Each structure stands twice: as C-alpha cells, then as structure tokens.
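Some chains have been omitted; the remaining ones sit where they do in the full complex.
Letters A, B, C and D mark the chains as written, and numbering starts fresh at 1 in each.
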Amino acid sequence: MIERVRELLEQVAGGDLAPAAALEQLRHFPLEDVGLARIDHHRSLRQGQPEILLASHKTVDQVVLIAERMAVAHGSFLATRTTADQAEALCARFPGARWNELGRTVWLAGPEPVAELGRIAIVTAGTSDLPVAEEAAVVAESMGASVARVADVGVAGLHRLLAARAEFGQSDVIIVVAGMEGALPSVVAGLVSQPVIAVPTSVGYGASFGGLAALLAMLNSCAQGVTVVNIDNGFGAATAAIRILGSSRPGGR
Amino acid sequence: MIERVRELLEQVAGGDLAPAAALEQLRHFPLEDVGLARIDHHRSLRQGQPEILLASHKTVDQVVLIAERMAVAHGSFLATRTTADQAEALCARFPGARWNELGRTVWLAGPEPVAELGRIAIVTAGTSDLPVAEEAAVVAESMGASVARVADVGVAGLHRLLAARAEFGQSDVIIVVAGMEGALPSVVAGLVSQPVIAVPTSVGYGASFGGLAALLAMLNSCAQGVTVVNIDNGFGAATAAIRILGSSRPGGR
Amino acid sequence: MIERVRELLEQVAGGDLAPAAALEQLRHFPLEDVGLARIDHHRSLRQGQPEILLASHKTVDQVVLIAERMAVAHGSFLATRTTADQAEALCARFPGARWNELGRTVWLAGPEPVAELGRIAIVTAGTSDLPVAEEAAVVAESMGASVARVADVGVAGLHRLLAARAEFGQSDVIIVVAGMEGALPSVVAGLVSQPVIAVPTSVGYGASFGGLAALLAMLNSCAQGVTVVNIDNGFGAATAAIRILGSSRPGGR
Amino acid sequence: MIERVRELLEQVAGGDLAPAAALEQLRHFPLEDVGLARIDHHRSLRQGQPEILLASHKTVDQVVLIAERMAVAHGSFLATRTTADQAEALCARFPGARWNELGRTVWLAGPEPVAELGRIAIVTAGTSDLPVAEEAAVVAESMGASVARVADVGVAGLHRLLAARAEFGQSDVIIVVAGMEGALPSVVAGLVSQPVIAVPTSVGYGASFGGLAALLAMLNSCAQGVTVVNIDNGFGAATAAIRILGSSRPGGR
C-alpha cells in the first residue's frame, strides 16, 4: 500500500493529480494490518501529522512493532503515555526520537515540517498538573501548533493569573489544565473570548476521587462555552485544539 | 422548669449569682418533653439566641406545637425550611413573627435584643443561590450578627468580584454560597485572611448532581483554610459563623 | 451607564472613535446593578450578540425584570430554559420576542443583524434529543451562526448517518447531541476533521442515570479531539461553537 | 463416585442406557468434596465440556489441588484468570495443558473432542481489549465452539468495521469486546440480526472508572436486543454464547 500512497503523492507533486482528488482516493485505500492493531495512516497523511500511538495497556514489544510500521509508512510517529521501559526501547530503536519524560511521550518527527496551524496557550493551576500539560504540549507541537506554557496560576492567587492575561491575548485556543477544585477554566473563560478547553487532572486526594471533583466542576462551569475532555487527557485537549486551528485555516477542511 | 430558669435569671440580674455560675446550673436542668421533640432550651439561654426549629419533614401541627413550647419557654423561636403552609400557620398563631419568604424562615424575635457579636459577609455567585444565602442571613441576624449581602459575583466575571472586595475587609467571617462549579470560595479565600465558610448549593443541572459538583469542588479548594457545610445548608454556615464570632468575643465561651 | 454607552457608540458611528478603542473603554465600565443580578452588557456589546438569561431557578417576575434591563441596555435578549409561564410573560411584555417551545427559548432579536460567523451542524441521535438540539440552535443563530439540523441518525442505523455525511462537509463546527449510550460523537468524529462538540442528554432510563451514561461515554471517546459539555447543555455547546467561529474569523478576537 | 460415572458412561457407550436416562441419573449424584471447593462435575458431564476453575483469589496450591480433582474426575479442566505462577504450576503438573498467556487461561483438553456447537465471532475495539477477548475465545473453544477473531475495529474508524462485516454473516453469535466509550456493540447490533453479547472492558483511564463508562453505555444501547455481562468478563460472554449455541442445536437442551 505504501507504494501506492507514494505514487499518488508523486502524482500530486508532479501536478498530475489535484490534492483534493488524491485525498479522496486515500480515503478508500485498504487498511494495513499490523498483526494486532489496524493503523489508520490516512488521518496523518491528510495533514502531515504523525500517527499517534497510545502506549498504555501495551507491552514493550507491541509498542515497538507498531511504531516500526508507522515509521515505515510515513516516517514519523508519536507515542503517548509511555513507561520508561517503552520509551527507552523506542529511543534505542529510533535514534532520532525525542523522549519527553515529564510528558511521557516519544516523538519521531517526520522529515518535513508539519504545517503551521496557530498558537495554543496551555495554562496550569499547579506544579503537579505539569505532566498532563506537557503531554498536551508535545501532541500539539507535533501536529503543527506553537505552544505557550503558562504555569502555576491557580485561582487562590488571582494576581498571578491576572499577570498572565497578556499571554492569553496572543493565542488562538486556550487549554486549561487543573486538578483539585478545577476552578481555573471558569475564571480564564471569563477573561477571554477564544475557545477554552478544560482538562481536569487527577491531582488531589480524598474527595477529589481521582479527578472527579475537577471534572464535575468544569462540566458545570458558569462561564459560557467551556468544553471538557477526560481526566488527565492532555492528548484529547491538544487534538481538539488542532481541530479548531485546522478548521480556521483558509481551506482548512 | 421555666420558673426555675426565671428565678435563676433574676438572681443573676440582682447580682446574687454570677453569670458563669448560673450558666453552669443551667447545663444540668432536666429537659422539657414536648410529646415528640425534646427541646434543648439551654443552648439558646446561653447566648440570648432563639431555639431553632427545622420545619422540613414535619407537619403543620407539629411545627406549631413545637413553636408554642419554644415561645413559652423563652419568648422567641426561629423556624427554618418552612413551607408556605407552615409559615402561614405560624404567622397566624404568632402575629409578631416575621416570615422571610425567600429564605423560607419564620422568626419570632425575643423581647430583648440579642448580644451583638460581629459582622458576617454573605457572598453569592448567582441569583439562584439567594434562597440559601437568605436562610443564612436570617439565622445569623437572629443570633446577633450583622450581615452584609454581596450578590451575583460569580467567578466568570472577575471584575464584579474584585469590585466587592472592599466589603470583605469589614467583615469578621465570610460565608460564600455557590452552586454549579462552586469555584467562588477558592477565589474569595485567596483574597482575604478571615475565616471562609463555603456553602455549596443545588443550583445547576445535569452533572451538577444536585450540588455534588459544587460540594466536591469546595472540599478540594486549593485555597488554604476553606471549610465546607452540607449542600444548601445556609443554616449550618450561619451557626458555624456564630461559633466563630462567639469564640472571639472577650469571655466568649 | 446606558447613556455613556450610547455616546460611545455614536462617536464610533460618527467616525470619532475607532471600534477597537471603544471596545477597550467598554471593558472598564462599571456594572449595572439590577437589584438581584449584575448584568454583564460588555460581553454582548463586543459581538453584537444578545445578553443571555438562564430562566430556570428564577420567578416569572425576576425573569421579566432582568429581560427589561437587558432590552433597555441594548435592544435584545435571549432567555433559555423558560417555563411556559415565563415565556408567556416575556412575549406579553415584548411583542417582538419569539418563543421556541421545543427549545424552551424566548428571543428578542436586536435592531441590527448580528455578524455572520459561519455554519454549525447540529446532529441528534433520536427524536427525544431534539429539545436540547433546538436550544443549541436558537442560541447559535442568535449569536450569528447559521445552523443545519441533522436529526435521528443514531448509530444503530449506520446507513442513516452515512447518508447525512455530506452535510457535515459544509459545516465549520459540528455539535452532536445524544442520550442513551452516547456513541454518536465518536462515530461522527471519525468521519470528519472539524471540531466536534458532544452534548450528552438525559434521554434514557434506568442505568442511564439521568444522562451520566452518555456523559461518560463521550468523555471516553476513542475518537481524537472530541470535547464535551454538561448533560442537556445545548446552550454551552452553542456558545463554545461561537467561540470557535469567532476565533477563526479574520481579526476574530 | 468416579467409578459410578464411568460405569454409567460405559453402559451408555454399550447401548445399555439411553443418554437422556444417564444424564438424569447424573443429576442426582452426590457432590465430591475437595476440602475447600465443592466441584460440580455434573455440569461438564452434561456436554462433554471441561469443568472451569476461576483461579483468581486462590493460592497456587489451591489451584493445583482443585485441578487435580477435576482431571481425575473426567480428564480435563480449564483454569481462567491464572497468574503466571499458577499457570506454570499447572503446566508442570499437567504436561498436556496449554497456557494461553494473553488470555490468562490454562486448558487441559479431555481425551475426546467436545461436540461441535457452532461459530462465534469475537470482535474487539482496540488492541488493549485483546486479553478479555482471548479469555472468551479459549473458553468458547474448550466448550465446542469455533471462534473467529475480528480485532481493532473501533467505531472511530468505521471503514475498518464495515470491512469486517462479511465475517459477522458467518457466525451464529457475536461477542463484542470494548472499553473506553463502549460504543461498538450498538453499531454491530445495528448491522446484524444474530444475538450480540457485549463485554465492557476496564481499558481506559480517568472517567472510564475502571470500565463503568463502557458498561453503562452498553446497558443503554439504542440497538435492539444487546445483552451485557460484567466488566472484563470474557468467560461470562463465552458461556452465554455456549448456552445460545446449545439451545439451537437439535435436541439441544
């Protein structure tokens, strides 16, 4: 299949095939079957972005195997939620891959840069929320966004948050990451008019119930137009932000 | 028993008995038994405050009966969570009683003013939280506090809250009433150093789960030293504030 | 304050003041205090959109009073979650207002059309999800979006959904409304690359637990980049979509 | 007792006793008591299937002891949810036993093949659901079903699922295994008319709450006639499928 994809792309590059037509054909290609996982190369091909591999619940061997097929298919991959063992095995196999330990990601960037889509601010309430924010940041960057990190601006110290407001004004989308009482997205959304994506984290203890408190708070936000993703789901927030950035580019869809 | 209490108080008034000694005696008086409910007159006698009657789960007849005994015992009562039927029956029986429809209270003030204890700010996030705030306000006033009401200062409109900050500075205790995501106590507690009592309300729908979302948020507040009472429990917040005010008076306990 | 706003707008209309400068000034205006609710006219002024009034938990009198102030301030309002009583009172007071019974909204459109922002597809799984979808539709339209309604395309009849796919291609944002098992957003998000906002509804019984089943399903979507709002929160989905549309306009923020 | 069972079976084999009559007698045999567990040999004898031993919550010694009694009684057993330690001990004791590491089963097949009952398709949404699917597959095979495995056809990539549809047409029962949002059974059941048994898995994180999200989704399926078993219960799904296959054979009960 890879050959057929290449041919197609060469036709496109040579002007023999309109991009829209090529894309249409790609949508109907058969799927490559990698033993266990059916990889969907289409998605990534559409936007020059890496195929993404959720490493949790998988063995080291499965992770390396799937990454290899992804790398063969189009020269890049991004693994999220990697354990140290998985990350080390991936970096040994792909010397060009970069391991982000805090964000638990391993990224093999493709040979060509991804399209620039826009700017995302990723805001965290506390130091302990950083791993989730970092996951979001790497995913967003691997897909073509530039990322501004705004850390440790919890609502109990409002002056810190207000000081960071300038940063918000320069971003197209704002991702707000918070555990405990999850109040930060409501306050941020009251200050800006851009899309705000809230990510509850499992930071907390006792009646935080593994992030449930923050999740419910964000779903009940009194600020208009806050949307929410799963607990600790930095990946989901980043891909939602990418959908928004992609949607707003000229000819974005 | 009433006679014995009166005697006691006359001795006190006449200087024949020190207040502390009288109070000590009162602690060991037998209880009056009103058929169904055993009323604890002691508590109110200690601070000139009305005995309080939770009207929910009771019939109109039960409510009136218990109120009568309270009124006989020391000339005042405060009924909370009254239905319109209960309130009308109480006002018909006690022409001097005041019905606060929003707060669902009926208060028969005693012949003598209660001791002045201090000032409580009662802050609400939205219009729909007002009934709970009003319940707290009436309870607090009936027990000797002066109350400042600060309404509709939800966290999505931070400028409204910051504008109200001056009021906080003049209060001894701050009660914060909020439904939905329950973020307001965290923000308020970050702005002040006084005690902050958070009251989650059942305002909201869907994943608010009857106030659970706000309750959990408040319990997980990232601001230091926020304490919480039950959902919609304006009464509990007010009595906790009264404990604080009483504790800080000279000779308060 | 209304006068000052009018002066400002006249200066803008007369070319004496740049819109951006006027907007900046508006951001610092004091708030009007309508007895109970502090109305934030700024938000609506920024984008020509109506101020929105959540009618639930409020009395008929409160709703009419607040609507009057909104209408005075800038000639329009949108009330959501209105009961029939509230809606009739509003329509009696404002003959130009339109009551959408299915969506439970009353909308008084302003004298000037709102800016056109883009197109939103609102997709429902079943007939019973229509009230929530309709609430989203009216809110979105009142704020400048055009809306395409795609009804009754639940996942158990995949052919219906696939037949509707063409519609998705013409929309900038897709709102997916579903109760019961809440699977529709995952399937839709697998078919499109635009932003997908999922709205769980309380449609169902038994182990749907008032929409909890659909909410959890949507938060756990295996499709990349689905974001979620509260159960039955058509309003929230629409305002989130408006944020996205506004963000993607040239000079949108 | 074993002797009496053997006599009985020899009588049957010799034509001296009708199978139905032998079965009836077996129903009234006393139970063998293996110290801790009372093994019900009847069930397996009824259909030539192995007695099944749930290894979790048991020590290695208990597991081997019970397996020995089962093997003596009728030459076969199937252990599910085995740890590696338990599996190794069983394989050391029974060289003929097969350990399925992915499915966490150890199966000692009996000397005679089990009756052929029909065909079961076992469909999984993602790679991480495979252990549960494999448990179901081994249980089903040990009881006489042939199994078709259809992996990695989650609803976010509908084309993969539609490509697998042909397989469904050749199966008598379809078991659908899915974690996260648990949407796959609804979609599959909309495509086929055979019985569909849904198995939620604990694959996911955050608001998946250990498989609760998938479980609720499956119970609320909008597709007609989907039934559900416990989270991660591949064993239960397989035995339910076997009941269905047995029921549909001529003289099946």
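Methods note: contacts are C-beta pairs under 8 Å (C-beta built on N, C-alpha and C of every residue); 3 or more make two chains touch, one makes a residue touch a chain.
Nothing here was measured: the structure is a model prediction, and the numbers come from that model.
> What number of copies does the complete complex in this structure file have, with 4 given?
Counting every copy in the complex, the total comes to 8.
Just so we're on the same page, only the chains that are shown with their structure count from here on.
> Which chain's mean C-alpha position is the greatest distance from subunit B's?
Centroid comparison gives D as the farthest chain from subunit B.
> Roughly how many whole angstrom separate the Cα centroids of subunit A and subunit D?
39
> Please compute the C-alpha centroid of subunit C, do the same for subunit D, then give the distance between them in whole Å.
Subunit C and subunit D have C-alpha centres separated by 49 Å.
> In whole angstrom, how far does the Cα centroid of subunit B sit from the Cα centroid of subunit D?
Roughly 61 Å separates the two chain centres.
> Two or more other chains touching the same residue: where does that happen in subunit C?
Within subunit C, the residues that touch at least two other chains are 212, 215, 219-221, 224, 230-231.
> Classify the inter-chain contact topology: is it line, ring, star, complete, or other?
other
> According to the definition of touch, which chains form touching pairs?
Once each pair is checked, the touching ones are A-B, A-C, A-D, B-C, C-D.
> Mind pulling up the subunit D residues that touch subunit C in the complex?
That would be residues 125-126, 154-158, 180-183, 186-187, 189-191, 204, 206-209, 212-214, 216-224 of subunit D.
> Under the definition above, what is the set of subunit B residues touching subunit C in their complex?
Touch list, subunit B to subunit C: 126-128, 130, 151-153, 157, 159-160, 163, 203, 205-208.
> Going by the contact rule at the top, pick out the subunit A residues touching subunit C in the complex.
Residues 43, 46-47, 52, 169, 172-173, 192-197, 215, 219-221, 224-231, 235-237, 239-244, 246-248, 253 of subunit A touch subunit C in their complex.
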